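Mind looking over this structure? Questions follow.
Removed: one protein chain of the complex. Kept in place: all other protein chains.
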Amino acid sequence: MDVSVTVNGTTYARDVEPRKLLIHFLRDDLDLTGSHIGCDTGNCGACSVIVDGVLVKSCMLLAVQADGASIETVEGISENGELTPLQQSFNEHHALQCGYCTPGMLMSATALLRDNASPSDAEIKKALQGNICRCTGYWNIFEAVKAVAK
Amino acid sequence: MTEDSTTTVAPAPVEVQKGWAGQSVKRREDKRLLQGEGVFVDDIKRHGMGYLHFVRSPYAHAHITRIDVSAAEAVDGVYGTLTGEEVAALTDPFFQISSAPGANIKDYSLALGKVRFVGEPVVAVVAETRELARDASELVEVDYEPLAAVVDARHAQDADAPVLHDDAEGNLMWTGLYSWGDLDAAFAEADRVIEIPELHFHRFNSTPLECDGALVEFNRGVEQWTIHTNNQFPGFAAIMMGPAMKVGLDKLRFVTQDIGGGFGNKITSHPQLVVCCLLARKLNRPIQWTEWRTDFHLSMSHGNERWFRDTKVAVKDDGTLLGFRTKALDDAGAWLRYEPLGGVIWAQVTPGMYRWRHIELDFTQVATNKAPVSPNRGYSRMQHLWFTERVIDIVAKELDLDPVEVRKKNYIRAEDMPYETPNGCVYDSGDYARMLDLALELIDYDAMAGRKAAAKEQGKLLGVGIGSTLDSGTNNFGQSRLINPELQFSGNNEVATVKLDIFGEIVVTLGTTPQGQGHETTAAQVVADILNCALEDVHVRAGHDSYWNSHAGFSGTYASQFAVTGLSAVKGATEMLRDEIFKLAGAVFGGVPAEALELADGGIRIKENPDAFLPFMACGAIINANNAGLPEDLDVTLNCRYVYRPPFEVPDVETKFGNLTLTYAAQLHVAVVEIDPETGYYEIVDYAAVDDCGKRINPQIVEGQVMGATAQAIGAVIHETYEYDEDGNLLTPNFYDYHVPHALDMPPLATGAIESPSPFTPLGTKGMGEGGGAGIHAVCAAIQDATGVVVTDSHNPYRRVWEMLR
Partner (left out) sequence: MLLREVEYAKPGSVAQALELLAANDGARALAGGQTLINVMKARAASPDMLVDLNGLAELRGIELAADGTLTIGAMTTYTELMRSAEAKARPILGEVCATIADVQVRNRGTIGGNVCANDPTNHLPPLMVAVGARMTIAGAAGEREVTAEEFFLGVYMTAVGQGELLTKIAIPAGKKDGFAAVTLGTEGTCICNAAATVNGSVRVALGCVDAVPVLVTADSPDGIAEAVRAAGIEPPSDVHASAEYRLHLAAVLATRAAQEAAAR
């Protein structure tokens, strides 16, 4: 099936099997390998992206369902190659180790802060609940997000 | 996590820090990872590559009576297949570490004639797309003749137990008796002998978020494979793969870059890598293999499950610990992929933190129809230290003594350091009592009595528990001879190269395979200090490539050693480079002696005449591109390779005596739990973690390791378990049933640190990162404290706590 999506401002048109998951489409067909795969069951959130303004796990969406959508991935967060305040805060607070969950974490934090510039501690934790990290124990991720919340 | 979730209590360092080492320099790896520009193994593509999918066993134990791949191979877009029979024709079985009977098993990279656990790879199918490879794998016909399975290690040696490996003539893989001191005298001297019938350490692992994988290319002209992989110990993979594939190690080029977590679980992917290699050659195209989460759970690197039975502890009435006897029964799963090394690794920390001198441990490892075990963060020491910490708390309960006092009475004291343990390990430094005081202060231990009473009024049970671990690091591989005296391994090593390139770039190459430990950052800190230059001037290459000649037999990132082996290699190579820069400058300046020179501002100058300055750029240019007229005897390349070799002796095989690791970092954790007695549901409401890993090159990175290991312990003790039913089906094959803690599950955490520099390492550092087991011990102790019931299992989900309270 023909699919046309705009990812981080660039429009891509491809012929896609209906069964292909959006995450495989992004990674394998569009070579946008920043979003990752960490599970089979929709639990880990490493594949989180924003589709038409809504944070989703791209492993539970078919690529064909995203036809016509505007998608934001980790590759689109920075402007001109410079780290954003959120990304800098992750660096400052040592909020990543292996970095595999980080793209998904950043998308979840981005969606949170867009929706709610001044989240409470509880809201930050709840916003990150759908993203598994096996390296940090989340404490520093929490601190990194909190530091950029107003 | 509260607003002030992290409190760092760092006492003044023992020595005044200068320069970069000791500073929490921000990580240089982060930028690419934060921008989605890391290169993880599944990100790599090659023209014409084929995707590999494994057909896996649905049975825990069965004969394979027929395999037919013709329907799969007939599918348009399928490139080919590989079966166990082909593997057996092309390769030898993997080398076995074990002495007999484990030595006799024949382990190939695909099942041959028989399957021995659910999820075992049986056939590999390669196709044009991932989806097609999986489709075709469903067309592979495999006929099985199911056999009875053995799932419980305690029954593996029963007379009627099904035997996994006929070559081993039973399920016993390895056994060894360890006995040190005078047990009879200790038990004669004891006022009391505490008996503990059975303790069980459960099966789980660290589930790195990225599973295993590889992209393997075969260069037909030079008959060499390039293996892009996330294997974290290429040195070990090479030793396993070369002989099996009957090729020299120069034919196996290992390349890694970013690795999505390892925790030991990515050491034993060599069988899958061999399959990729054989298929790359057979099909003449690059082979891409990505392991999915369910595959990983079913088949990869479970942590050692261990039973401690018939434990007897000799104690005095005042809580003085004299010694213990126990029988350790270790469940290896179906294959010995790194085992039975777990049968000796525990002995690195034989007495735990305590001064008891009379210890006997009868170790037996058996095979079962479950996934093979392999190293997992805290490998084998975690199991043993959980046991010792359980013993301490059970003794305290039996004697009605305060667990704090029993610990303090028996701790190895700061003034005893370096301390030789009953089995010859030499604890390098530490102050356990001080760590405990600090942890208790962080948790406000004095307030516990009041909090317990308050909880009781709310119908809750509050308990506090202490758990400690020793993170023994930098293995003496000579300990493998206690498993098998025939083995020719000993000592350890790691390599770094540091060079000055034409334009003065300082380029550092590591032998290690970091998975988030920040090696690019800490190595740069060490180099910049020695060369007295800016951190930005140091370029540390990302990842590992065995083509760089910057590796040795034990290269990799595992077993808590980078801060010692990796950074000592970096230090050694950088000092070589420094000395060469001095030599070169001396010659360029016309015979100025080294003592008259100094490094500064990215170059070298004459102390008394700072205007006589040779920038590194000039040094690099002279040696590499402008070297006419230099003195003939100037022995300078500005490309320095250093192999760090820790000072080890081969342990005595007869007495099983010797120093098994170089450093012994310590962790002391305290957990407070609050239990809902009606449901068994509980939460960790407060937590403190104190770490001592000697000199910290980058305290923030160290603290990050402490936090991550703590989180894994919390997950393991409450939720994470690889539990099987009686037919050998894994009940937790994905993150839906294998619950990994998320952000809402994390308790408030206070961290603290003391620094007891190691007297045995070049930088005073100790390996660290594997100390998280302390959290398991602490939570078990806290549950025991809250419920008043002895905790006998390392896994305590709500249902178990409820059962304890019944």
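Read from first to last, the chains carry the letters A and B; within each, the first residue is number 1.
By our rule, a contact is a pair of C-beta atoms (placed from the backbone, for glycine too) under 8 Å apart; a residue touches a chain by one contact, two chains touch by 3 or more.
Source: prediction; values computed, not measured.
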Touching the hidden chain, out of B:166, B:405, B:649 or B:678, is B:678
Of B:144, B:613 or B:798, the residue that touches the missing chain is B:798
Residues of chain A touching the missing chain are 1, 17-19, 21, 24, 37, 40-42, 45, 48, 54-57, 59-62, 64-65, 108, 111-112, 126-127, 129-131
Interface residues of chain B toward the undisplayed chain are 130-131, 134-135, 138, 292, 294, 678-681, 718-719, 721, 723, 731-732, 736-737, 739, 741-742, 744-745, 797-799, 802-803
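By definition in this document, only the chains that are shown with their structure count from here on.
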Cα centre of chain A to Cα centre of chain B, whole Å, reads 29
Counting only contacts in the complex, chain A reaches chain B at residues 17, 19-20, 24, 27-28, 31-41, 43-44, 46, 73-75, 77-78, 81, 83, 87, 90-92, 94, 96-103, 106, 121, 124-126, 128-143
Residue positions on chain B within touch of chain A in the complex are 1-3, 5-6, 24, 26-27, 29-38, 40, 42-43, 45, 130-131, 206-211, 258-263, 290, 292-294, 515-518, 700-701, 703-705, 707-708, 710-712, 714, 734-736, 740-744, 746, 749
